[in-house]
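The structure is given below, and queries will be raised subsequently.
Note that this is a trimmed complex: some chains were dropped, and none of the rest were shifted.
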Amino acid sequence: MTELGNIILETRDLTKHYGGVHALEGADFTLRKGEHVAIMGDNGAGKSTFVRQITGVEQKTRGDIIFDGKPVNFTGPLDAREAGIEAVFQTLALADHLDVPDNLFLGREKTKWNWLGPFRRLDYKSMREDTLEALQKTGVKIPNIRNTIQNMSGGQRQCVAIARTATFHSKLTIMDEPTAALGVQETAQVENIIRTLKEQGEPLILISHNMRQVFDLMDRVVVFRRGRICANLDIRNEDITGEDVVAYITGAKTQPEYEDAA
Amino acid sequence: MSKTDHGVGGLTYDKSKKGWPNEVNIFAALILIILIFEALGQFLPYMNDQSFLFDTNGRFDTIFNEARLKIIILQVAIIGIISLGVTQVIISGGIDLSSGPLVGAAAMIVMSFAQTELVNGNPNPKAVFGDWAFDLPVIVPVIVGLCFGAFIGAINGSLIAFTRIPPFIATLGMFLICRGIAQWWTKGQPVSFPTESFAALGSGMMPVVWFALLAVLFHLVLRYTLYGKHTYAIGSNEDAARMSGINVKRHKVLVYMIASMLAAFAAIILSSKNLTAQTGMGQFYELFAIAMAVIGGVSLTGGRGSIIGTVLGAMVFGVIQSGFTYIKLDAFYQLMAMGAIIISAVVLDQWRQQRGSSRN
Amino acid sequence: ETIGVSIARFDDNFLTVMRNGMEDYAGGIDGVDLQVEDAVDDVAKQLDQINNFIASGVDAIIVNAVDTSATEAMSQAAASANVPLVYVNREPVNVDTLPDNQAFVASNEIESGTLAAFEACKMLRAAGHAGGAKGYMLMGQLSNQAAVQRSKDVEDVIGMDMCNFITLIDKQTAEWSRDKAQDLMTNWLSSGEEFQVVFANNDEMAIGAIQAMKASGVSMEDVVVVGVDATQDALVAMQAGDLDATVFQDAAGQGQGSVDAALSLARGEDVEQKVYIPFKLVTPANIDDFLSKN
């Protein structure tokens, strides 16, 4: 697991305190190229906090992040994206008053007349076409993509956020509970998207509470408990069941390496 | 689930019932107000059957009262120019209270670079600088003014973007600072007697021409460019815009700079139109510029609005002001009626919007 | 010595000339410091400024009252702290009951509007309009006393037998501003009614009206325009034959007089408690006397 050059993301002693709340304590985490890892854990265990530190949405309290071989210190999500990290956040990050294509291409619009700098022209038509295609992939149904996002259902919003991430290639994809609000069919489609990423060798971090999904799709499970990592389970190769994972989540079990994570 | 132009299936979508754009309401309100004035002109006993918009005295060649049509737009053109900038600021989720005092300060500064040497054959009694500043080419005061505007806007924008204080406070502080600058520049003395070429910038219907040109320009910019899209995105959900990788800070600085440059340009036109600059110029302009935008459908919570709406909002003010003089309303009643009309215009608009999606 | 000065409004052209008169004059006297504050047309703020001066231990206070009926409270505040007080430019209501170490140097506002309006009346008669003349009046901010008073003066003049041939078509406020006056005049012009006279509460509005009329092609020969203040811009307009009359008030002189009175009171010397500075009518006939004054 420590073959140098083979690791896309590594965190060392990553810690985040909100005032007196210790939301994340000394997280040591590694992700190899092409690997798909699930993060599981109770509500409030610090999973999203972990993601927010990696993507530069918040500033860490202490610790190091090494991405693609280089120590990084993202000052904002813009930095992280430029470095090649794409994320679907739990809060979705959509602009309520814009329509679907606008949201899908937010921050990397297709433009014409690029010599005009910030005043360059938007290529609405092409963005609209690409949007329809991207949405097909997620299987969601949206009667009118020109409607504003605020008028979309919970699942439709989530699918737009996922389509956004899936449309653009990246060095690392992070999805924070992407299928939470999705229906049966849409969930199946999103799982297909994840499989495609696996085939293409793109690494992925998936946060999910869905045991079946994790066992179907992922290579490895990292369990968070009370702000600390308490288990690192190679579900592809070792003999691990859902009950084992639940035991780690609830605290009935802890791996020896992580004993201090009482 | 067939692929159509407007969606990827799901519910029945009846395109014909889409609801007309917001601007149509404001236009309707404008027409309504005009009709009310026409009606008042007919029914008020002391009005002698005058008409508001039509030429009943045969003074012009057209059927309209040309002078009235002109003044309706002329008197709001300058605040209208400011309002174009304020519209962008509000769409981006901010507010700009400093535009009024900025007009005062910019006018003082601009005019002191636009002075002429001889007035009626005598030396200019209001000279601010020495001889070198007389009869400069018109481009000098214009550039000076725009640079000053850009500078103030950059400060506003940077404060808001980088220190993240509320725009209300940043621009309220700038409000006071600009008033200070205006008074300090000449210790309160008015600055007058510009060169002829400077005077030409704002004479006659020129303010309307500028307003129209700038309105078209910024309509296109907001609607069809990256700048416009990002302005809406930031106003709609700043966090989302940031997480999507938009450089929110830089964009905000740009928005406030553009707004302040528009206000400075308004100051140039205003001082040229009046042939003078005074410290008190531009008082309350910030409030009226905001009001025009809001009447035009710009949402103060950000993310919604358009330049067309703002232009119509400006027209509403123009019609009201002309209408009041036309029916010879007393000054106090004018204030009250203006207040009532602003409220009613927005109520009307709100009411129409709610019918579409009637959450309670 | 330190003298605290509270001016009603820094944005006012006339008061600016007065203020600069004070500062120039005090600057020429050794050891005299002026601390000038802007009351932004707020009575309450002015009272607070006086109390701040008292707290800072100034030797005398000069007040250009925002509202002359609020001077009672100011006199009380200064008297109880035993700081001399001088009112300038606007006559306080309690002028007859001023304490010993208080004085005023002022003009009687009634004169200003009356002088201008009456001159307009005479000019109209001379131009053969005695059979009837119509006019407009541009008023200052109605929250300002001078505006209210000057407008009333005009109404009083056209109520006199000699001038009652003049009727006002409309009167509106243009808030002292040239810009608003331009727009207002243009609005009036668009109704197409004939008129022979324009009364303005100050010169700025008179100039605005003139600019609007000229832009619409009205001949300035046919219309009598009068203002108040005799500002430089107004005198230039008069030289050009556009403005017909204005009223001069010795702003700088009032400023100097008030500083003198304040210094004398601070040193415990005797001063005259009431000094009236009269208004003077300015017409093209005597314009040269005033060109270098305001």
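All chains are identified by letter, namely A, B and C, in their written order; residue positions are counted from 1 within each chain.
Just so it is clear, a contact is a pair of C-beta atoms (placed from the backbone, for glycine too) under 8 Å apart; a residue touches a chain by one contact, two chains touch by 3 or more.
All figures in this text were calculated on a predicted structure; none of them were measured in a lab.
> Per chain label, how many copies make up the complete complex, given that just one of each kind is displayed?
A x2, B x2, C x1
Basically, only the chains that are shown with their structure count from here on.
> How big is the gap, in whole Å, between where the Cα atoms of chain B centre and where those of chain C centre?
Chain centres of chain B and chain C, defined by C-alpha means, are spaced 32 Å apart.
> In whole angstrom, what separates the CA-based centres of chain A and chain C?
71
> If you average the CA atoms of chain A and of chain B, how many Å lie between those two points?
Chain centroid spacing, chain A to chain B, equals 44 Å.
> Identify all positions of chain A at which a residue touches two or more other chains, and write them in rising order.
none
> Provide the list of chain B residues touching at least two other chains, using ranges where the numbers run on.
none
> Which of the residues in chain A end up touching chain B in this complex?
Interface residues on the chain A side: 55, 57, 76-78, 81-82, 87, 89, 91-98, 102, 106-109, 111, 116, 118-122, 132, 135-136, 140-146, 151, 164.
> Would you mind writing out the residues of chain B in touch with chain A in their complex?
Listed in rising order, the residues are 1, 3, 6-13, 15, 221, 224-230, 232-233, 235-237, 239-247, 251, 254, 303-304, 357.
> Chain B touches which residues of chain C in the complex?
10-13, 16, 19-20, 38, 139, 142, 169-170, 172-173, 175-179, 182-184, 186-192, 204, 207-208, 211, 215-216, 231-233, 236, 239-240
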